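Before we start, here is the structure in question, set down as structure tokens.
Take a look at chain A:
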Amino acid sequence: MKMWRKPLDLGEKSLPPAEIHIIESRCKGCGLCVEFCPCGVLKMSDEFNRKGYHPPFVEEPASCVGCHFCEEVCPDFAIFCNNSTDK
Partner candidate 1 sequence: MKQKASKKPDKHPPDKHPPDRHPKDKLLREDRIPHIWCPGCGIGSAFSSCITALKKTGIDYDRLAVVSGIGCTGRVAGYLNLDSFHTTHGRAIPFATGLKLAKPEMNVFVFSGEGDLFSIGGNHFMHAARKNIDITVICVNNMNYGMTGGQVSANTPTGAITSTTPYGNAEVPLNLPSLAAACGAVYIARWLSLDVRRLAESILEALLKPGFSFIEILAPCPTAFGRRNRLGSALDMIKLYQENSVIRNGVHPDETVIEEGKKMVLGKFIDTERPTFLDRLSKTSELKSTAWPKKEMAAQR
Partner candidate 2 sequence: MTSERVLTGEHFINGDEACTEGALAAGCNFFAGYPITPATEVAETMSRRLPKLDGIYVQMEDEIASIAAVLGAAWGGAKSMTSTSGPGFSLMMENIGLGIITETPCVVVNIQRGGPSTGLPTTCGQGDIMQAKWGSHGHYEIIAISPSSPQEMFDFTIRAFNLAETYRIPVLIMADEVVGHTLERVTIPPAEKIKVINRKKPTESPKTYLPYKTDSSLIPVLPDAGDGYRIHITGLTHDERGYPVPDAETQEVLITRLINKIRKNRDKIIDYEDYFLDGAKIVIVTYGSSVRPALKAMRGLRDEGVKVGLLKLNTIWPFAEDLIRKLAKKVEAFVVPEVNFGQIALEVERCASGQALTKLISHAGGGIHRPQQIADAVKKILPELGSKRKKR
């Protein structure tokens, strides 16, 4: 993850990854979530969904910091995250 300034407690504390859910049938393969994830968690898959688009998949789940940006930016409501602290 590109950081403007390294947090002083980066070694001790880390944000737990969120649970990422991808609703493949809604995805239109635009790639916004993959491109703008700050941690490079997602990648476009080679699989097709029902409509012929390539949905993303979670490639680096441990890198996720639960920022929900993919959920916010997705134009199709095809991806959302549940933070582990929500449980």
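Brief remarks follow.
Here, a residue touches a chain if its C-beta (ideal position, glycine included) is under 8 Å from a C-beta of that chain, and two chains touch if they have at least 3 such contacts; residues count from 1.
Behind the choice of candidates: all candidates are chains of the complex that A comes from, given by their letters.
Computed from a predicted model, the values in this text were never measured in an experiment.
The candidate list 1 or 2 contains one chain touching chain A in this complex, and it is 1.
Of all the residues in chain A, the ones that touch candidate 1 in their complex are 17, 19-26, 28-32, 35-36, 45-47, 50-51, 53, 55-62, 69, 71-78, 80, 82.
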